[in-house]
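Sharing a structure with you now.
One protein chain omitted, others in place.
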Amino acid sequence: MICLSVFKRRMFIRTVLVIVLILFGVFLVFIGKQHIVVFANEEVYQDGKIFPALTKVRIKIGEETFELEPGDRVSVEVVGLKNAFLIETLADGVVDKSITFPLSLKLERMVIISLPLVVAGSSNVTITE
Amino acid sequence: MSDSNIVLQVCGLCKDFYGNTVLEDINFELKRGEIIGLVGENGAGKSTLMNILFGMPIIRNTGGYGGKIIIEGEEVHFFNPVDAINNGIGMVHQEFFLIPNFTATENILLNREITRYNPLVEVFGDRFQLLDRPAMRRRAEEAIRALGVDINPDTLVSEMPVSYKQFTEIAREIDRTQMKILILDEPTAVLTESEAETLLETLKRLSAKGIGIIFISHRLQEILDICNRIIVLRDGRLIKDIPTSEADVRSIASWMVGREVEESSKDVRKKPKLTEGEVILSVRNLQVDMPGEKVKNVSFDVFKGEIFGIGGLAGQGKLGIPNGIMGLFPSRGTVLLNDKQIKLNDPLSSLQSGLSFISEDRRGVGLLLDESIALNIVFTAMQVQKQFVKKFLGGFIKWRDEEEIYRYARDYIKRLDIRCIGPDQKVIELSGGNQQKVCVARVLTTSPNILFASEPTRGIDIGAKQLVLNVLKEFNENCGTTIIVTSSELLELRSICHRVAIVNEGEIADILPANAPLEDFGLLMLGNVGNRGGSN
Amino acid sequence: MKGRSLKGFILSNIVPIIFLVFAALAIPISGLSYRYLFQEIITRLSRDTFLVLALLVPVLAGMGLNFGMVLGAMAGQIGLMLAVDWGVVGIPGLLVAALIGTPISVLLGFLCGYIMNKAKGREMVTSYILGFFMNGAYQFVVLYCMGGIFPIKSPQLLLSRGYGVRNALSLAGIRGALDSLVSMEIHGLSIPVATFIVILAFCLFLILFEKTKLGQDMRAVGQDMVVADGAGIPVERTRIVAIIISTILACYGQIIFLQNIGTINTYNSHEQTGIFAIAALLVGGATASKANIVNVFVGVLLFHLMFVISPTAGKNLIGDAQLGEYFRVFVSYGIIAIALLLHALERRRVRIARMKMENESVV
Partner (left out) sequence: MCSFGQIGKVIERFGWPRLIIAFFLVALFASAPLVNVRIDTSLSDVLVRVGMNGILVLAMVPMIQSGCGLNFGLPLGIIAGLVGAVTSMNFSLQGFVGFFAAILIAIPIAAILGYFYGWLLNLTKGDEMMIATYVGFSSVAFMCMMWLLLPYHNPLMLWGFGGSGLRTTISLQAFWLQILDKFLSFHIGNYFFFPTGSLVFFAVVCFVMWAFFRTTTGTAMMAAGSNPQFARANGVDVDRMRMLSVVMSTILGAIGMIVYEQSYGFIQLYMGPFYMAFPAVAAVLLGGASVNKATITNVVLGTLLFQGILTMTPSVINSLLKTDMSEVIRIVVSNGMILYALTRKEQVKKR
């Protein structure tokens, strides 16, 4: 390190430290952010097509599992950037399709995931209300 | 320019406070390894000289000083004591400058602790360095060994005997490697004989190491024992600067106290010496615990109608006598006023038995600064003798008689020529001289049998000085009030008093008539009771 | 006086001994089970110790009991409010609150230190009144600026009128974040180890701090300001740094305290912390001029023991729980009054002794 006068060196170290702390704060907010994820099993309209609600579907996220009838909604609190949930569509008691869907959330407070779109594999699965 | 071994040069130094000069054209040199003895009466300018050398803020706040101070050939200006320390001047104060619950090591290395680096320092600054206690202990031991005394570096200062405290403070000064000049302000005043001996040995050892020492003391014998040269200050002027070999106790005393011009006869009190006559006040083995002015054992008699003077150097206990008799400080002994015993330690009973007191601490004890002149003048009379009071309900309610008070105050303002706007002006707005006149008025209102006046003329302008002295003399002549004046200005005492007692180390050295030779007073003040002539 | 006599020991620790005796008598009367008491003491030790630690530095620097620590508590609460508003939970939430609280505490600490310097000799009462004054400013900020000028989004934080923070805020996301991080069960007693680790860490910091030059300067300033100034120590700056450190620690202490309780009552939880922390320190045998870490732990233990027992003891003794409640309040204020009295008498005795010592030295 070029040896600046002691005072300049100290000031440099202190400004660096302050910046690091601020970044650390922002990082904390990201990883600590709590989001509310709402799973909606409703009929939805996207790019001209209509996707009907799924007759029976089971969601498994973290340790919680839910079963949704058409038109049901369930909300789950999730923490952090990276989460994933398992979605299984059932036909009279038998699992016919199961997808693990990665959820990447930034700072959104709440996001609504439309299950029919997920099953249909469309790119944009979040709906806004 | 100057040869290498002159460490301190003082040229043409002068200083004045609000117009009256305190130091005038002081020139002297201090060589490396030389010990100078600085001697002078109180108020001769010794402490002002020390304050200048040590860069005390009081000097800068009162307009700085004239002349030059040169250390090792180059002129220096001190902004504050830390500057002086960095330039190599160390000072041992009379009252200890130590932290009681710190160990000797911590005191010696105060604010110069040896520390070890740690990373936190980069973020939080140098003061986060960790103390290296073993290294500090070693360095403290070194400094103490250099003094030739054995103090355990881990003892708390509060548990140390007095002499060890003194040595700790000196150790702190010499631990400063850049220390070239050491100033000691009456260090032996608080030490016993043997402790003083060791101190003098230490000073000799330090001077041998090349440190220049300025040693201030009233014990002339000590000065003669260890100093190479003696400087005598009087009234702010440097009277004598001679090697020790050419001086002895008697000559130093006369230089200290004597006046070149043969003082004119009018100065000395011509009134016949009152040796007979009725004794109004007799004091037997009075002891007074007044901090800094301790009275060990004093006995004297005062005749009725006499002006009795009490002189002596500061700190010897002369102020203790009036404060003790007035009951302001814990005291023991017997005091008879017209053969009636006075209860000590009770200011009210002293006041009621006809004593009154002008305190030496005018602003601290002598005045109610936020109150009006009128109230200040009548306060004691009203409290003690219930004057200026309108009684209601048979004396149960004692009401202040405002008109009477104002009339009386106006009369005294005219009589003592107190320059003010009116009787209800606040005393804090008056000049020193006028404030003292208010004190005098307060005391005269109680028309006392005996009036104690402590340092009546200290810190007031010449005009007011003369007026206060005249009022006291006039009051003594007209009403026959016995006055006991305590003052450190010998000249003034001799001009106003019939007899003057000199107090030294808490006891009365002797009582001399006012017209006794000046040197005798000087020698008494310096505690050389033995070798002097003159009768009681 | 190396081997201190038993009498000397008792005299100087009179207050903790009184509380010990009181506890010994009241426990059987209150009839609470030992398990319940132990569990209660452990949680309270983890919750309150940090706040009491914050008081040590100003005592070291000779500024007495820092009644202005309430300012630190306010900073901590503001930090927590923002963390809850941004929806950050768990340990990150606590750290974000601390990060927000630190600059605020530094500012408030500087202000408090500066004002205390202007009122030398009357530091404690000045910091006490400053605590009230800042409480007014805090209410102004929280009740009127939050939501309006100051962006607060989440509705459950705000009052129905759209701005100003609600009185009681639930810290659901943060509750117990630190306590349950590493918690152990020893035959039925759950011990929040993480919190104790944080507390021990800061105890180490304080012990280390006393060994630094800054710590030594503070001790010097605390003992005798004039001598310290004469030696060139920047007295004013040292005192302000002492108060800043105390305010920051109080901010972290309040965050730890609230994450254990789980809810903030925005307008008075910070006031109580100041009083109870000081009472606890004094119960531990500390005085306004001498306090160490042992006083902190002993004080928190005994004070909260009394706090837990007295309502039930009151009920069993006189059949009125309310009496025990008031007894608790009386003891906490009474202990501070007694401790201040002992401190004042001690200062007077030292002053007289010093004067006498000067007299003897002149003999």
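For this structure, a couple of remarks:
When the chains are written out, they are named A, B and C in that same order, and each has its own residue count from 1.
The rule is simple: contacts are C-beta pairs under 8 Å (C-beta built on N, C-alpha and C of every residue); 3 or more make two chains touch, one makes a residue touch a chain.
Note that the structure is predicted; figures quoted are calculated from it, not measured.
Here is the thing to keep in mind: the chain we left out touches B, C in the whole complex.
Residue in contact with the omitted chain (choice from B:79, B:117 or B:399): B:399.
Across B:431, B:495 or B:515, the residue that sits in touch with the chain not pictured is B:431. Check B:189, B:365 or B:471 against the missing chain and you find that the one touching it is B:365. The chain that is not drawn here is touched, among residues C:35, C:153 or C:348, by C:348.
Contact residues of subunit C toward the unshown chain are 115, 118-119, 121-122, 124-126, 128-130, 132-133, 135-137, 139-140, 143-144, 318, 320, 322-323, 326-327, 329-330, 333-334, 336-337, 340-341, 343-345, 347-348.
Residues of subunit B that touch the chain left out of view are 326, 328, 347-348, 351-352, 357, 359, 361, 363-371, 375, 379-380, 382-384, 386, 389, 397-400, 402, 428-429, 431-432.
The working rule: only the chains that are shown with their structure count from here on.
Of the two chain pairs considered here, A-B and B-C, the higher C-beta contact count falls to B-C.
Rounded to a whole number, the gap between the C-alpha centres of subunit A and subunit C is 41 angstrom. Distance from the subunit A centre to the subunit B centre is 83 Å, each centre being the mean of its Cα atoms.
Across the assembly, subunit A contributes no residue in contact with two or more other chains. In subunit C, there is no position where the chain touches two or more neighbouring chains simultaneously.
Listed in rising order, the residues of subunit A touching subunit B in the complex are 9-10, 13-14, 17. Per the touch definition, subunit B reaches subunit A in the complex via residues 122-123, 125. Of all residues in subunit C, those touching subunit B in their complex are 208, 211-214, 216-217, 219-220, 223-224, 227-228, 230-233, 354-356, 358-359, 361-363.
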